[in-house]
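What you see is the complex with one protein chain gone and the rest in place.
Order of writing sets the chain letters: A and B. Residues in each chain are counted from 1.
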Amino acid sequence: MAGNNHLIDVENLVMYFPVTAGVLRRKVADVKAVDDVSFFIKKGETLGLVGESGCGKTTTGRCILQLYKATAGKVLFEGKDLCTLHGENLRRARRNMQLIFQDPYASLNPRMTAGDIVGEPMVVHGLVKSGEYKEQVAQLLRMVELEPRMAVRYPHEFSGGQRQRLGIARALSVRPSFIVCDEPVSALDVSIQAQVISLLMRLREELHLTYLFIAHDLSVVRHISDRVVVMYLGKLMEIADSDELYANPVHPYTQALLSAVPIPDPEVDRQRKRILLTGDVPSPVNPPSGCHFHPRCQRTGDECREQEPELKLVGNEHWVACHRV
Amino acid sequence: MRLIPYPPGVIVGGEVIFKGQDLLQISEEEMRHIRGNNIAMIFQEPTTSLNPVITVKVQLSESLALHRGLDKETAGQEAVKLLKLVGIPDAERRVEDYPYQFSGGMQQRIMIAMALSCNPELLIADEPTTSVDVTVQAQLLELINNLRTQFGTAVIIITHNLGLVARYVDRVNVMYAGRMVETGSTEVIYGQPKHPYTLGLMTSVPRLDLGRKRKLSVIEGLPPNLARLPTGCAFHPRCYLAIDRCSKERPELEEVGENHYSACFRSQDVKK
Partner (left out) sequence: MASASVATTYTVQEKKRPPFLVDLFLRLVREKPLGTVGGVVVIILFLTGVFADVLAPYGYNEIVLADRLSPPSARHILGADNLGRDLLSRIIYGARISMYVGLAGSAIDVAIATFIGLISGFFGGKTDITIQRFVDAWLCFPSLFIYLTVMAILGPGLIQVIMVLGVSSGIRSSRTVRSAVIGIKENVYLEAAKAIGAQNRRILTRHILPNVMAPIIIIFTIAMGGMILQESTLSFLGFGIPPPIPSWGGMLSGSGRTYMLQAPWMALWPGLALAIVVYGINMLGDAMRDLLDPRLRGGLGRYSGVKRKMPKQLSQA
C-alpha cells in the first residue's frame, strides 16, 4: 500500500449488529449494516458518502474511526491497520481522526462551557495542561468564526449553527488530518447550511484536511466532494469523481437517486428525466438475494437475482456494481 | 422561514377567506364542519399524528363514517380503496395493521389517505417530506400531484425545500419572520426574484446541476427572534441592499410585475 497517496483504505469492511431475542439474549439474526465494502480516501480529498436512510453510512464512518469494532475487514490509516489497535494505542491514534456530528444539540455536553468543550481534546491528548488552553481555544473559536469571549458560555446559549461551529472547533483542536463529517448540516436551517458548508470548505483548504463527508442530501455532497460513493443496503453501488457521477451516473440506483432530487430552478428541472422508484428499502436483516437493489430495479434480470455483482471499472476511476453495464 | 405556494384560492391576512366565507368569524361548530369536509391537513411527523394502538382500518373508517356518513361495512371497503389509491401494496391485508407496522413513507401515505377520506377541496401539507428520503419524497409528491389533478384539490405545501417547490408548485409565497415578503408564480420567483431574501435563498443552496466550482453566497447572521423583531423591514440586518429607510419603515407588498409582488424598497436593485 505504501507509495500511493491514500490516507484511508477500507478493505472488505463488514459490520453486523446482532439481533437478540428472549430473556437469554440469544442471537436470532444479524442487521447487515455494512456488508463487504471497500474504498479508499486520498490525502487532501473529500469523499462523499450518500445513500438512503439506514443504508449504513453512519456505521461505515464509525467503523473507520473504530467507534464500532468491525465484524470483519480492515481499515488502514496511512497503511497501518486501525482494527488491530487497542487501549492506549487506539486512544492515541484517535488524535489524527475526528468526527463532526449531525445533531448540534445532543453532541455537546450541556454542563461544560464552550471553552472546556473545545479544549478537552487537547487535554486528553496531553497537548496542553488542564485549564491552560485559553489562548488556543480563543484561536480555534476565531478559526470557526465565533468570538473568543463566547468561551465562557454553555451550549444552550448558542444557536444551532454556532453549536455546529463549536463541534468543528472541537474536532480541529488536536490538528487531525482526517475528519468524518456525519450529516454536519442536515439539522440546520437552510440559510445557516451555506455558512457551515463554506466554513468546512475553507478549513479544508487552510488546514489541508481530508474529509469523509456523509449526507443524504445529494446536492450538498455534490457541492463539497471530489469523489462520491453511493451505498445501498450496506453495499457499495457506485464510486466516481463527483462531476462524472452527476453527469454520467451508470448504476440504475444512482440514476434514480439523482432524478429524485429536484433542482431549485423550474426551467432546468423540467428538462430532466424522472425515474420513480417503487416500494421501500428492504430490511437489512434479510436483504434480497443477488444484487440488493434488484427488487426495485427497472433493468433487473435473472443474474441480478442470483449473483451479487462485483465492482467493475467503467471509466476513469469510475466503478459500478451492476450486471447490466 | 417558509415558502407557501398554492395553486388556487386562499387569501392570507386579517381574514382567512375560504370560498367567500371568513373562517376567522364563523363559529367553532361551523369551523369543525369545514375542517372535516373541506380542508384537510398532513403533518410533518406521521408517527405522531396517527393513533398507534388502533388499526389503520378503524382509523380510516371512523373518519369516513364521520365525514361521509357511511356505515361500518361500506366504510371498511372504502378504507381499502383509499389505501389502494395512495399506493399501499396489498391493501386488503395491510388495512388490518397498526401504524407502527408501516415505514415512514407508508405512514405518510396513510396520512394522505386520512386526509382524502373527507374529499377535501383544500389540502394543506406541512413539511410533508422532511422525515423521509429523497426517493420516498419523490413518490409522495408525485402521489399528491396526481391526486390534485385527479380530484381538482387545491394544495398548499409548506416547506423549506426549494427544489421541491420548483418541481411541484404553481405559485409561491416567500415568508420571512412571520410576513410574506414576496409572492408570484414559480417561474418569476425563480427566474427574476425581486426580494433580497428570496435571492439569497436561491443562491445559498447547493445545486445538483452546478459543480463544486460554484461559490455559495451566504446569508449572514441568524433568523430573528420572533419575539423581538428588528424595526422596519425584519430582514434588514441580514440584507446586503439595506439602506437607512429599511430600518425605519416597514415595506409593504408592491406590484413588481404581473401577479408578482415584493415587499422591498429596493426591489428594482435585486439582480440575479
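General remarks:
As a convention for this text, contacts are C-beta pairs under 8 Å (C-beta built on N, C-alpha and C of every residue); 3 or more make two chains touch, one makes a residue touch a chain.
Computed from a prediction, not measured in an experiment: that's the story for all the values here.
The omitted chain makes contact with just one of the residues A:46, A:59, A:177 or A:195: A:195.
Considering the whole complex, the residue from A:27, A:92 or A:208 that touches the absent chain is A:92. The missing chain, though absent from the display, is touched by one residue of A:6, A:170 or A:204; that residue is A:170.
Between the chain not shown and the residues B:40, B:218, B:234 or B:264, the one that touches is B:218. Where chain A meets the missing chain, the touching residues are 65, 67, 91-92, 94-95, 98-99, 101, 103, 105-112, 120-121, 124-125, 145-147, 152-160, 162-163, 167, 170, 174, 195, 198.
Keep in mind that, in the parts below, only the chains that are shown with their structure count from here on.
A straight line joining the Cα centres of chain A and chain B is 31 Å long.
On the chain B side of its complex with chain A, the touching residues are 1, 89, 103, 105-106, 132-139, 142, 160-168, 186-187, 190-191, 200-202, 204-209, 211-212, 214-220, 222-223. Note for the complex: chain A touches chain B at residues 52-53, 159, 161, 189-195, 197-198, 216-220, 222-226, 242-243, 246, 256-269, 274, 276-281.
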